[in-house]
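A single protein chain has been omitted; all remaining protein chains appear in their positions.
All chains are identified by letter, namely A, B and C, in their written order; residue positions are counted from 1 within each chain.
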Amino acid sequence: MSEKKVYVIPCSGIGKASASAGREATYRVVEELMPERCETLCLGLLTTGDEEACGKVRDNIVVAIDGCAKDCARKNVEAAGKTPEIAHRVQDYLKRRKDLKPEAVLDIGEGGRKLVEVMSRELAAEIEGLLEGGD
Amino acid sequence: MSEKRKARETEKSSQKKEIPGGGKWVVLPCNGLDKEAGALAREMALHITKGGGNLICPVLYGRNPSRYECELAGGPLLVIDGCKTGCASKLARERGLKIARRLNVREMLKEMGIKGGKAPVPDPDNLSRLISSLQGLEREWEEKEVEPSPGLFTSPVELREFMMEKFVFKVPISGYFFNENDCWARVEGTRARLGVSDYVQQSASDMVFFEPPAVGTEIDIFDEAGSLESTKTALDIISPVSGKVVAINDELVEAPELINQDPYVRGWAVELELADFKGDSELLMDCDRYFSYLKDKVEREFDEKYGR
Amino acid sequence: MSESTFMGVPREKIPWCPEIDYDKCDFCMECDEFCPHRVFERRDDEERKLAVAHPENCVVFCRACAKTCEPDALSFPDKKETTALIKRMREEAGDGE
Partner (left out) sequence: MALEARPKYIGVLSCSGEEEPEGTIARNAVRLVMEKYRPGITVSLCLPLYLAGDEGERKFAQAVPVIAVDGCEKACAKLSTEKYSGEVRDAIDIRALLREWGVEDELSRSHPGEREWELTERVAQEIVKKIDVLLESGEVVRRDEG
């Protein structure tokens, strides 16, 4: 089995509640659901071109989670020289669960928290599938 | 023209034989156990599929989406909702299905001046009146696929912009007409494409649904021409012009975020064959006027936002 | 163009806003939760717990709140009549510049 790490990287999305939801789902995956395989990484390090961070991204598996269609997470990962193995937008989950809209940036509210639960479980399952598929 | 059409129709009827269900409607109705309107929706679905086509059970489909893959590929999807809750439409949207036509029994009843009952028992009179109003539905889908205008709306669109805080608002330089609901019509010849402005896109934030009107619908000026839902709100596209829907942007149904990425070109929603553009245009703003109108409006909004 | 106008006509002259049918309304407040323009107002202490308090805030030709109304208690003026009225007022004012 591959010993590569999985870096789940959300957008920093300072102005959007959906980005807050993406970040919270990331924490749920890397800290609670799959802590032994997954880590996160500051997206800002990729924007500044930090060598160590860009290297980590290139040598491992990357999941990009974006809070809007500007796709900052995916694009910054790509700028570091890596195509993410998995890239999702929070809106893709919302399209299926539109009753679960995150409310505000600082507090995503009840619906937002449910969305985080849905997202993180689906993400974990998807990452597991990817790891089992081998590489 | 008529020959062309005939050719197209023969082409279609030959295609028809090869698709399961005979190319008739694939009907997804309300399951009909809550109110009379729902029960009527169910009865109508049974009636429509009597002569062919396929019926999708909403409960089974909800539990097992792959069950109906084959049927759904067999023809245009007709969704029949009982009431405003629109469970059948919601189910279709959740599964990413393309809705070709939608009926809402409560609205149909309302138009006929009938009040539906609370018990889920279909009144036979109501049912027969509904069914007789369906005449023409059989043929309707055959006429559905109108080509989006070939050769039109292909020229590049130049934009000008102004900045407020860090937000940049863009407006085309020419060729577009706006109403005060911030919806645009791009007019070329007798056709117009409709959409919403960059301002709508920015204030509503990320779009997650586009619900188009049915092809063939006659739209009056200021009528709804489809609706949008974003992560923040829901809104109608309020048509700046009158005409008949000849095409919808299928790409937008799949990817409503095109409105955020490119509100004036790839984010178009609906194409109309114009009915009275000269009359309509009296009530519209051209690009220059919309630019200054919008600038004023945005300034006012920011002042209000910060209580100044 | 300082005070609120719609198509050059003073907003308060355009009779466009939702009307609540109190026989149908079940005060679920979905419409109020939906509308970002604060057209409705909740009246917790009154029998009619919801009112159209700020009709002038309603966006002319927008009917989006009616879609959220399960009991179908919201109605709007006729669009054609409203359009005709706006046209007439614009003509009277010598085009709404």
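Following the convention adopted for this analysis, a residue touches a chain if its C-beta (ideal position, glycine included) is under 8 Å from a C-beta of that chain, and two chains touch if they have at least 3 such contacts.
Since this is a predicted model, take the numbers as computed values, not measurements.
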Displayed partners of the chain not shown (whole complex)
A, B
From the list B:Lys50, B:Lys118 or B:Lys166, pick the residue that touches the absent chain.
B:Lys166
Considering the whole complex, which of A:Asp50, A:Glu85, A:Glu103 or A:Glu126 touches the chain not shown?
A:Asp50
Checked against the full complex, the residue among A:Leu41, A:Ile61 or A:Ala87 that touches the missing chain is A:Leu41
Against the chain that's been left off, what residues of chain A make contact? List them.
9-15, 23-24, 26-28, 31, 40-50, 70-73, 75-76, 79, 105-106
List the residues of chain B that touch the chain left out of this view.
163, 165-168, 295, 299, 302-303, 305-306, 308
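Going forward, only the chains that are shown with their structure count from here on.
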Taking the mean of the C-alpha atoms as each chain's centre, how many Å separate chain A from chain C?
42
In angstrom, rounded to a whole number, how far apart do the mean CA points of chain B and chain C lie?
23
Expected list for chain B, residues touching two or more other chains, is none
Enumerate the residues of chain C that touch no fewer than two other chains.
none
Tell me, which parts of chain B touch chain C in their complex?
83-85, 106, 110, 179-181, 220-224, 227, 233-236, 238, 282-283, 296
Of all residues in chain B, which touch chain A in the complex?
94, 96, 205-209, 229, 231-232, 256-257, 260-261
List the residues on chain A that touch chain B in their complex, please.
16-18, 68-69, 89, 91, 94-96, 98, 101-102
